[in-house]
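Take this structure, written in structure tokens, and hold onto it; I'll ask about it next.
Every protein chain except one is present and positioned as in the full complex.
Just so it is clear, A and B label the chains in written order, and each chain counts residues from 1 on its own.
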Amino acid sequence: MTRHKHNRWDGRRRWLRWALITPYLWLTLFFLAPFIIILKISFADPIMALPPFTPLIDWAASGLDRIQVTLDNYMFVFADRYYATIYLNSVKIAAIATLITLLIGYPMAYFIAQQPSGRRNLLLLGIILPFWISFLLRVYAWMGLLSSQGIINNLLLSIGIIDKPLTLLYNDFAVYVGLVYSYLPFMILPLYANLEHLDLDLNDAAADLGARNWQVFLDITLPLSTPGIIAGCLLVFIPGMGEFIIPALLGGSDTLMIGRALWDEFFINRDWPVASAVSIVLLLILVLPMMWFQRSQIRQSGESA
Amino acid sequence: MKNRGITLLTIAAFGYAFLYIPLLSVIVYSFNDSRLVTLWGGFSLRWYRVLLENEDVLSAALLSLQIAVVSATLATVLGTLIALALNRLGNFTGRLLLTGMITSPLVMPEIITGISLLFLFITLSDWIGWPETRGATTIAIAHITFSMAYVAVVVRSRLGALDQSLEEAAMDLGGRPWRVFFDITVPMIAPAMVAGWLLSFTLSLDDVVIASFVSGPGSTTLPMIIFSKVRLGVTPDVNALATVIIVLVSTGVIIASVITRWQAKANSGAGP
Partner (left out) sequence: MTADTTGSTTPGIDYTDTPWLDPEARPLVQLRGLTKRYDDVAAVANVDLEIFAGELFAILGGSGSGKTTLLRMLAGFERPTEGQILIDGVDMTSVAPYDRPINMMFQSYALFPHMTVEQNVAYGLKKERINKAEIRERVDKMLDLVKLGKLAKRKPNRLSGGESQRVALARALVKRPKLLLLDEPLAALDKKLREHTQFELMNLQDDLGITFVIVTHDQEEAMTLATRIAVMNSGSFAQVGTPREIYEYPCNRFIADFVGNINLLDAEVISSADHRVHLRCDAAGAELVALLDNPGDEPPPAGARRCVAIRPEKIFIDKEPPSANDRTILKGIVLDLGYFGNLSIYRVQLPSGMVLQVSAQNRRRSATRALEWDDEVYVSWDIASAILLSE
């Protein structure tokens, strides 16, 4: 008798194995291959042509002898203080924005989780709704509020709190506002999902054993909601690091973020190998949080299954 | 206890205000007659007229809709297949690679996705002559690639919650695998597929960064037009456009949630 490794009757899913070929090839071609190409180009010599890098096809066609690997692009990225500042600044901005989002998002998620179920659904809808509306337009909406002749300045001027317009737009402040605003739902939803599943009996048990309200929160709720906090923070931090639209629309010329620098390197300087190297370094910075996120997702799906 | 409740309520109220005031301000100012976006010049629909007369905007909107429908549909099919494979095939060769490829687009900065796909298209067209030009097709391909990941996540979580004995029961009653898939599995995961489709549709309609890289001459999507307009500052016709989009999307989302709730009620209520 032959031995079967699969624990389920295996013939019935043969069609799925065949059907999987298409998406598999698709991802290999349109996700994995581009990634390998960008990696290769980051090691290529820039030439001023279109495409502005030594062609890859030559390498593929004529074998290893013509591969010109150069670390120049990376040397350039690491040696230039400009890039170091940009990376650090991006991490700083993303991290601070994540913290602010957490400080606003946690009480909101906690508040929603405490409501009776009918009202809870409505409140959740209120969180999800902006998420469906164009990201670009939501960022744009802040331009109207923050500009020097914008609604906020007009309001403050007319009340008389200030006598000349504040500079609210085109600076780091506006970028923080934009990041917190855009990614708030990403913080609230995982937190809510986590807080909603907490067993309220635990709170009662802690109170019964003599803990005061704030102690119950610190001893029970907060530790148990750590998975939600981690998921929410990573969901804000990771896209925040690579964000382009928000610094492009709300940031000033001195707002240094990596997404914007990449865009400029690519479209304005047209130095594609350096742009590739910058991308790869960004991915290396993000690799740890990304893996952390994936692991937490896998753990969560494992628990619910 | 009471204080804490009030504090929470206050923060939540501010939070919701924070989420909605920008949207409301755009809506209000879209009816502003003044060209100066920030000064109120009386109620007017003139910016809607300007919008309707702008053929660039209209054709870009049409193109964006076409791309969104096509990419959402294909992403739903491909993403569902991947979700099924990951959920049902156990340990198969290449599972780890597939898991990596399907979850990475979720966390990949879109600017890198855009650059790398552009490199691919350039390389491919050098190599095999396809794609000859970049445009709607390449944008759709890019959108399918990252939307698939979202569909796979949504469908996979639904599959994970699905009682597999339903499919076994169908097979036990004589259904062949292919029939069982359409009789049982598809109806069971349909809500997740619809959600995945809508998500993909929205992501595609929203995308400006990736499209900027992989689009070509003559294929400008609506977000690209909006982006180039607002880069220069606030413009009243964008307010009008934004209002149209906000109203359409909100209506859609609210209707969808009412239907969902109504169905849930019909399913759970009235039973013994």
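One rule holds for everything that comes next: contacts are C-beta pairs under 8 Å (C-beta built on N, C-alpha and C of every residue); 3 or more make two chains touch, one makes a residue touch a chain.
What you see is a predicted model, and the numbers here were worked out from it, not measured in a lab.
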Of B:Gly5, B:Gly41, B:Gly94 or B:Pro187, the one touching the omitted chain in the full complex: B:Pro187
In subunit B, positions touching the absent partner: 163, 165-166, 168-176, 179, 183-184, 187-188, 267-268, 270-272
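One rule holds for everything that comes next: only the chains that are shown with their structure count from here on.
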Between subunit A and subunit B, centroid-to-centroid distance (C-alpha), Å: 16
Subunit B contact footprint on subunit A (complex, rising order): 6-8, 12-17, 19-20, 22-24, 26-35, 37-38, 41, 51, 55-57, 60, 104-105, 107-108, 110-112, 114, 121, 123, 125-130, 132-138, 140-145, 147, 149-151, 154, 181, 184, 213, 238-239, 241-245, 248-249, 259, 262-263, 266, 272, 275-276, 279, 282-283, 286, 289-290, 293-294, 297, 301, 304-305
Parts of subunit B lying in touch with subunit A, wherever the complex brings them together: 1, 4, 7-9, 11-12, 15-16, 18-23, 25-26, 29, 36-39, 78-79, 81-82, 84-85, 88-90, 92, 94, 97-98, 101-105, 107-113, 115-117, 119-120, 122-123, 126-127, 141-142, 144-145, 148, 156-157, 160-161, 171, 177-178, 181, 202, 205-206, 208-209, 213, 223, 226-227, 230-231, 233-234, 238-239, 241-242, 245-246, 249-250, 252-254, 257, 261
